[in-house]
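Below is the structure I would like to discuss, written out as structure tokens.
What you see is part of a larger complex, with each chain still in position.
Chain nomenclature is as follows: A, B and C, assigned in order of appearance, with residue numbering initiated at 1 for each chain independently.
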Amino acid sequence: MRSDSVVPEWVARSRGSLLRPGPALAAFGAVAVAFFAWAQRYGLQTLPARDMGHLQKILYVHVPSAWIAFLSFFVVLVAAVWYLASRADAADRLAASAAEVGTLLNGLVLVQGMIWAKPTWGVWWTWDPRLTSTLVLFLIFVGYLALRALVDDPERRARWSALVGILGALGVPVVYMSVRWWRTLHQVQSTPSTMDPAYATGLRLNAFAVLFVAAYLVLLRRRVARVEAAVEAIEEERALRGVEA
Amino acid sequence: MDLEVAAGESVALAGANGSGKTTLLRVAATLLRPTRGMGAVCGHDLVADADGARAHVGLLAHRSGLYEDLSPYQNLAFASRMLGLGADRGTIEAVLQRVALAAAAHERVRALSSGMRRRLALGRLLLAPRRLLLLDEPFASFDAGGLDLLESVAGEVTAAGGSVLVATHDLKRARRIVVRTVWLERGRTVQPPADRRSVADAPRLVGR
Amino acid sequence: MSQRSAGELTRVLAVAWKDVLVEARSRANFAAVVAFSALVLVLFGFALGPDEAALTQAAAGVLWITVIFSSVLAFQRAYLLELEDAALDALLLYPGDRRSIFLGKMLGSLAFVFAVEAAVVPMAGVLYGLPVLTTLGRLAPLLALGTVGIVALGTFYAGMASRVRAREVLLPLLLFPMLAPLVIAAVKGTQVALAGDPVAARVNWLGLLAAFDAIFLAAAYLLYGAVVDD
């Protein structure tokens, strides 16, 4: 009986460096972070003079974060469909990683927005359609992550979270439209929908920067997920063997 | 592991606590999906054709799967409808008679003793013919009459060309039912399994 | 094929009927949900009152929140029933289409929630001074469509949530954000029906509810097989 046979070969090979990213991933991460720093600097330097107030600077993290969060949720949808079609563990790990990164970015959008809203609008929060639907979207994926945390069986966890991911993604446009109708019937507070073309280049650059950083995080998270799955398998094996011990 | 149960054969599963008997029965009943390996019941693959396999399998589990607030009669009537047999009064009363629950037919299941519940769960298996009977520690809770009943039910299934698989620690009693015994130990594979469900490694359960 | 679907229909009805039967054998439960709803209505009365105008304005919202909380209790019961003695395992062992179980449980919960509403709406009418009788024709379809949407999604999510550790919490967590559009349409529609708000009336809330129901009913039905497939 080979007692180490429960350890997948790629885990055994990595000799304790599991959680450290491999050289390719590390290089990508470094480039992503450097590009992000440069894009931020570029954005801030090219701000139109009249807007040099500190407040506007948040724009270059706020809007890209929102875009990439939405993109992450779209990845969750795709990975969920992929999982149901193929039952590939890789699909589930991608979905989980994208959901976590997306929820993180979504949370950042909310926090940044609130920090911005207090000085500009005088309140932390207002029931504006975009704000409200961002919050609901955030909560949908908090539910998704809670489900993942609460289901122990890996196969069932993958299957159920794929279902919740699909329904959640289906809900996004419905939520967005209904919140609009709910709100726009009455007076609308200044919404962040008027954008000066002067911001466009900086925004686009920063959108890519956040995209790269997010992609790095997803890849890193996926690696951790693989290790977690291996640990889960080993622990279960140990439980099975523990009986006669 | 490798297990083949022939038509008309009855087999006991033995093994220490936690050796995977219950898990194997649940895989054979399509309640768990085998992580690796494959199995089939009466030619129906357990994964690809789970629905086909289900039609032939009857499981008597640790927990009976009854509705506590309904009566034994109502529980059987529901089971009968779900099997697509309608709820014929005569049939149900005959089953209740056979498992000696006629007197308690309209009590709440909640008020029944543990053995009476097991009888009712057994009665549910009598509603339709089964090709493969899976019994998980069936000797617990039954009194002498219950054991006779169990024996005759298992006998009928094998006589009709079906098979019986009994997970138990009580091999002496099991011998009244089974013809051979299979031992499980961590799934009884030659190579140690990489997964707790590997007990399901290729359980070829062929009911016929 | 048609014989097969006739068989499935029998199974759908068997599951629904069984749930109704369980409720009927413990009638206390239905009474309790109604009383619970009444108490929520009263509590809101105190929380928002004594300002009459504020109360009337909030009435539609309070009514729907009451319906949602009662429904959550109904779904949880519907599945606890199946878990108490591992009845769900037995249910999954019956041959046939497992989506019939979904439809059956949904139908059972629907009957239950409709019955609760039949008691709650008049109570809300009395407590908040709403013209529920005269507007019944417009109110009924709103209630029906709104309830179908809540029950379809609720039955779907309860099938998962009831089988995890923190089941009481997870169900609302998954369900509530998805219900946001439904709540908006239902509340607005109810306000229009009750008071005739001219601005809100420009949107076809009933149609919105119907669309919502269609999308989520179809999705839940199609995906349910994967919920119980293990």
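General observations
We take it that a contact is a pair of C-beta atoms (placed from the backbone, for glycine too) under 8 Å apart; a residue touches a chain by one contact, two chains touch by 3 or more.
None of these values were measured; they are calculated from a predicted model.
Stoichiometry of the complete assembly recorded in this file, written with the chain labels shown: A x1, B x2, C x2.
Everything that follows uses one rule, which is that only the chains that are shown with their structure count from here on.
In terms of the distance between Cα centroids, chain C is separated most widely from B.
Relative to the whole-protein C-alpha centroid, the nearest chain centroid is that of C. Centroids built from CA atoms put chain C at 37 Å from chain B. If you average the CA atoms of chain A and of chain C, the two centres end up 32 Å from each other.
Centre-to-centre, using mean CA coordinates, chain A is 46 Å away from chain B.
For chain A, residues that reach two or more other chains under the stated contact definition are 155.
Residues of chain B in contact with two or more other chains: 33. If you check the complex, the residues on chain A that touch chain C are 84, 136-137, 139-140, 142-143, 146-147, 150-153, 155-156, 159-160, 162-164, 166-168, 170-171, 174-175, 177-179, 181-182, 185-186.
Those residues of chain B whose C-beta lies close enough to touch chain C in the complex are 29-33, 51-52, 54-55, 57, 59, 61-70, 74, 78-79, 81-84, 86, 108-109, 117, 124. Of all residues in chain C, those touching chain A in their complex are 153, 156-157, 160-161, 164-166, 170, 173-174, 176-178, 180-181, 184-185, 188, 199-200, 202-203, 208, 212, 215-216, 219-220, 223, 226-227, 229-230.
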